[in-house]
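First the structure, in the form of structure tokens, and then the observations on it.
Only one protein chain is missing; all other protein chains are in place.
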Amino acid sequence: MFHFSLDSARSVGTLSLSGDLTIRNAAEFKEAVANAMDQAKQLELNISEVERLDLTTLQILCAAHRTLLKKGRTLSISGSIPSIFRETMQQAGFVECGGDKETSGLWKGVMN
Amino acid sequence: MNVEIDTSAFTEEAYELLSELEDSLLELEASPTDQELISRVFRAMHTIKGSGAMFGFDAVAEFTHEVETVFDMARNGTIPVTKTLIDLTLAARDQIRAMLDAAAGGEPADQANANKIIAGLRSLTPDKKSAGAAPPPSGAPPGKGPAPAVDADEPHIFRVRFVPNADIFGTGTNPLLLLNELRDLGECRVVAITDKIPEFEDMDPETCYSGWEIFLTAQIAENAIRDVFIFVEDECELNIRLIDRDQAMRDQQDGKKLGQILLERGDINPKELETALLPLGDRLVQAGVISHDKVKAALTEQQVIQEKQDKKKTAETATSVRVPSDKLDNLVDLVGELVTMQARLTQTANTIGDHTLQLIAEEVERLTAELRDNTMSIRMLTIDTTFNKFKRLVRDLSTELGKEIELITAGGETELDKTVIDQLNDPLVHIIRNSIDHGVEPPDVRRARGKNPVGKITLAAIHSGASVLIRVEDDGAGLDAQKLRAKGIEKGLISADDDLTEKEAFLLIFAAGFSTAAKITNVSGRGVGMDVVRRSIEGLRGSIDVASVLGKGTTITLKLPLTLAIIEGLLVMVEEEYFVLPLAAVEECVELSREDVKKAHGRHVINVRGEIIPYIRIRDRFEISGTAPEIEQIVIAEVDEKRIGFVVDKVVGQHQTVIKTLGKNFQHSEEFSGATILGNGGVALILDLNKMVRYVEEEEIRALDAA
Partner (left out) sequence: MAKTIMTVDDSSSVRQMVGMTLKGAGYTVVEAVDGVDGLAKAKASNLDMIITDLNMPNMDGIALITALRALPSYKFTPIVMLTTESQATRKQEGKTAGATGWIVKPFKPEQLLDVVKKVLG
């Protein structure tokens, strides 16, 4: 469900997510993200295998992105973006995840 | 954007709404519980108020607001629809009209009257009557005030603020599903408010930190939105507001300003707004006053409202286009000239005899005819607007005279040329006034005569060939031929020994200086007689007829041409002169040989299949010199229900005639109704057959008298 790998040369960590990512495993998901944040300076999320997600997923990603930005680090999306991801974001009106304009960059990448 | 044009767009719409309003009110008086009618009145007021404010008619908007408020209560069932309410609303309607007229440069509206109406309306509202508020409508859930009424038949923009409690997930609720449900209701814009999402370390993954602002454009009532949130109403903050109504409309001509929206929404206070510089949204965010999401939500609100307006504009454009009627007149003139040129083209093509050119000429002829018909149809209006005006007239006048009269209209969908309709109004007013005043008897008289105390006036229009017949029928006292005759003699219109038929006696009412009213009343005795009516109708190339049965009622029938601008004519020649006879009257053409003339022994009659038909020689009538050809042509036409022949040298053929009115110098030539320009550039006079026959008859009578 969550697989983390670290490219030590580039200090880029990639968290690969797959299957269901909903409130039922939101706690585990947050834990996985927290671990990844601890290990990598720059964090990449591969969400290409995600099958289900909900509001909690979006909230966690949003919080992580903001916190990392504040610390001068980055969170980015890698790999292909499944359509369910786009749909859920649109449903939730998270097209621009607020805070300020910079943070919305994460989502813009997803939507484009 | 031209302010001038915008204003006229509003006033035109307002006038239309006012006339609809009048109809609705009168109908409402008959069925005061008809919810649809009440809503219609409310909507009319609502629109006038809304767009009035938008176009800077603040006084109109404020005044209308008062009426709207009262009707809103009627709509909610808080107050009943009473005659007083209808009277006041009708008066208000007239006041609004006066205010619009005043704005257009007319006389200033009477402010005292406006105040009187407002005071009257306010006295109808319950809080003036008693201190206690009206009980909430039954069936409303306890603990909740009555939901603001929103008519469900036009789309509104709702702003839904939905902020679930942090523990909402604990009830198995998925807020995204609720958002989806809203999407099913209509067009939806969803903006998440995420500024409550904390730092990553501090966040509980199972807590809801999100809230939403949803802009829903839908044709629904507010309750439909509340229903979506029914399971979570105690577990969220829910705020539904209609953002496209009333006050909001005023600000929307250019869309609301962002700052204004933020202010109204309570996201910022005015001081914060002042300190921020442009670009406003960014500044506010930077200053930490509000979050980016809130700016985004406000921007979305701005956008949604703008879109609705744009859509509304588009919809209006699609259904109808408003143009000033003089533009239409210009178009008709141009089409007229085109028809003339086309005739010339056809003629030239035939002269040259080139086949290709003739084909082109034929095609142009076809197109021109189509263009002409289309242009004419644009000018055609249904007569119901005119008819509906009379409902009010009848209501007011009959009340004034203490009579009870019901107006029945039929054939309102009948179409007539705009010019005819415009000029028809005054004559009809006069005829109807006469019916109310002289025709229908007071209720006690009617009762005594065994009639229904409520009198009846029927106003009907029907098509009849190239004419429209308009009938004004009353079930009143009828005309008394004897009295009319006596009056005619008294007024010196006829001599005592004149032997008048009943019909001729009736027609006396149309003679100048004839009035049978014993006393001049406020209603019909306004110095204009029925003779003016007759002249107006004849000016429209129409005719007027009267039938009456004493004690039973009177029927006045107006016969009017469908259009004034173009007639189908028959082009004829005498020597080098061209004349046009209206084709509608023409029945057939026969030859007239010298032999036939001889057989008639000098009398101007011809035997056509056993029928003796009198004829008029155009050559003689207009003293055209030259010698008539061996065989002349007689055009037989129906004039005043008689068949009359008109002798010409040659019948050229059918001709579409664009009527040009004659110059002042020729206005006295009443035998012509106008002139037309021919394809070859020549001029043809259009004969007014009715008048011509009348003149010839008069001359012959004089000649006989002299002999």
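A few comments on the model shown:
A and B are the chain letters, set down in written order, and residue numbers restart from 1 in every chain.
FYI, contacts are C-beta pairs under 8 Å (C-beta built on N, C-alpha and C of every residue); 3 or more make two chains touch, one makes a residue touch a chain.
These numbers were taken from a predicted model, which means no experiment stands behind them.
In the complete assembly, the contact with the undisplayed chain comes from A:R24, out of A:H3, A:R24 or A:K70. Contact with the chain not shown here comes from a single listed residue; of B:F10, B:F57, B:F71 or B:F169, that residue is B:F169. Considering B:T69, B:N113, B:N180 or B:S543, the position touching the chain not shown turns out to be B:N180 (whole complex).
In the full complex, chain B makes contact with the omitted chain through residues 169-174, 176-177, 180-181, 206, 230-231, 234. Touching the omitted chain from chain A are residues 23-24.
Operating definition for what follows: only the chains that are shown with their structure count from here on.
Centre-to-centre separation between chain A and chain B, using Cα means, comes to 63 Å.
Only residues 23, 26-27, 29-30, 33-34, 37, 54-56, 58-60, 62-64, 66-68, 70, 88, 91-94, 96-101, 104 of chain A touch chain B when the two sit together in their complex. Note for the complex: chain B touches chain A at residues 169, 174-176, 179-180, 190-195, 197-201, 203, 205-206, 208-210, 212, 214, 282, 285, 291-293, 296.
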